[in-house]
Every structure is written in structure tokens, then in C-alpha cells.
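Data block below; observations after.
Only one protein chain is missing from this complex, and each of the others stays in its spot.
Now for chain A:
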Amino acid sequence: MTTLILGDNYNAKMVSPGFSFSLCLNMHSFGYRANALLTFAVTILALMCAMASLTDNFNAPTPTAHVQVFNINWFQKQPNGNDEVSMTLNISADLQSLFTWNTKQVFVFLAAEYETYKNSLNQISLWDGIIPSKEHAKFWIHTSNKYRFIDQGSNLRGKEYNLTMHWHVMPKTGKMFADKIVMPGYRLPEEYR
């Protein structure tokens, strides 16, 4: 009977802990809540960025490009035995469909591709540019080649080559997409100029 009475009192009420202990309880729960909130917020941010990157897959781009070799400025053999060409190009392209809400910029470059007896594929970058926004993605440019067109050896006389426009769609978050358009049917002159 004695134990029952004591049990009654001790189930019904609690003894107040010390003052400093209750302070520690509150400090702990505040820091705990702040930490939990920050961790959860950052995790959800990472998930949102992953989802934003996934939406890029639903974009079906339809880019177009056309390059005209306006003029061959000169075509020489260098003293070290390598051929070099300098040409003026008219490059026109419409890359607006590549841009999504998750696109930071598009890096585009034009490469000449040809075959020699030594290498089955040679690729030379002739010009590149950065397109910062959709408004700048439809362009026409008249320029000489930004980078020198030099062969390994002297195989360029009368060479047939493709001009390929490559682009890298750089996202704000997530996966980068790269693709190209091959434009065949260009031919270098038979003789040095």
C-alpha cells in the first residue's frame, strides 16, 4: 500500500530540473533546429538543381548553320615544311533553339576536318565564340579565321574538307550538352597562292 501511494505522486507530477539544465535544453533545441533547417534547405536546393538539369532533356533543339568561304587570302608552305591557309569566312547560324531556362551560355566553334595519308582525321579549330544569351544566338559574321589553319606536313593542296560547327550548351546547373553540324563539300586550291 505504501508503494502505491508513492507511485501515485511520482507518476502525476515531475520535479523541475535545475535552472541551468533547462537553459541547456533550449540552447540545444535552437541550435538543433537551425542546423536541421539549413541542412534540409540545402539538400532540397540540390534536388531542385538536379530537376532543373533534367528538364533540359525535354528540349528538342533545331539549330541551323551555314558557312561560306568568302576568300582564300593566301596559301603558303612554311619554312618548317607545313602548309598554312588563311581564309575569310561568312558564318551564319541560328542557335536560338538551344537555349533553355537552365542555359548559362553556348560555346560554339568552327572546325575544319580532313583526311591525310598519315592521319585518318585532322581537326583544326578556325573560329570560336561565346553566345551569352538567346538574343545573340542568331548571327551572321564575316571574319578571317581566328586561329591559324596549319597542317602537319604539306597535304593541303586540292584537299577536300568539311567545316563542322560544334557547340557546347553550358548549363546553370547540371549536365552540359554538346553536338555538331557537319557541312561537307569544301575544297582548297590546287596550287599555292
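FYI, a residue touches a chain if its C-beta (ideal position, glycine included) is under 8 Å from a C-beta of that chain, and two chains touch if they have at least 3 such contacts; residues count from 1.
The rule is simple: contacts and distances are computed from a predicted model.
Per the UniProt record, the chain missing from the shown structure is "Signal peptidase complex subunit 1", taken from the list "PIGU protein", "Glycoprotein hormones alpha chain", "Signal peptidase complex subunit 1" or "RT30 protein". The missing chain, though absent from the display, is touched by one residue of A:K146, A:K172 or A:R193; that residue is A:K172. Considering the whole complex, the residue from A:A36, A:I72 or A:V182 that touches the absent chain is A:A36. Taking the complete complex into account, residues 2-3, 6, 9-10, 13-16, 22-23, 26-27, 29-30, 33-34, 36-37, 40-41, 44-45, 47-48, 51-52, 55, 100-102, 104, 172-173 of chain A touch the chain not shown.
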